[in-house]
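I'd like to ask you about the structure that follows.
A protein chain is absent from this complex, but the other protein chains hold their places.
Moving on, here comes subunit A:
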């Protein structure tokens, strides 16, 4: 992936030198041309196209903003209810992620969406301990994490 980015930058510089015009617009044109060439020859690379990963990162960001708004609205409804019928609980969440940055990102995403807080990562980094504000639908929470955040992070990190 990093090799592809370096190659793309090299092609952009090559385009600048060929046209002997050293301006930003020339560089951008060269970069886009290099991107077209790299996409055309994607069979030669062992790893995924890096533009694919950039797209996955954008999708993850959009998903995060959407989830943040939805979860805050749900916590608002909890707060405004006249009767507090909450059942706080801790539960263990088995994660498939292995890398340091993946676990950190997943924990941050879980913590920033209200209703759930990551309190501990197990010593073998295989499971997260999560505090949930309302334990009536733990399975639903686990499913939502698995299907949204973890899937999106795996989408970014798979080579």
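Simple rule for what comes next: contacts are C-beta pairs under 8 Å (C-beta built on N, C-alpha and C of every residue); 3 or more make two chains touch, one makes a residue touch a chain; residues count from 1.
Here is the rule we go by: contacts and distances are computed from a predicted model.
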Choosing from "Monovalent cation/H+ antiporter subunit B", "Protocatechuate 3,4-dioxygenase, beta subunit", "Electron transfer flavoprotein subunit alpha/FixB family protein" or "CRISPR-associated Csd2 family protein", the absent chain's UniProt record names it "Monovalent cation/H+ antiporter subunit B"
Sole residue of A:11, A:38, A:60 or A:103 that reaches the chain not shown, by the stated touch rule: A:103
State which residues belonging to subunit A touch the missing partner chain. 100-101, 103-104, 107-108, 118, 120-125
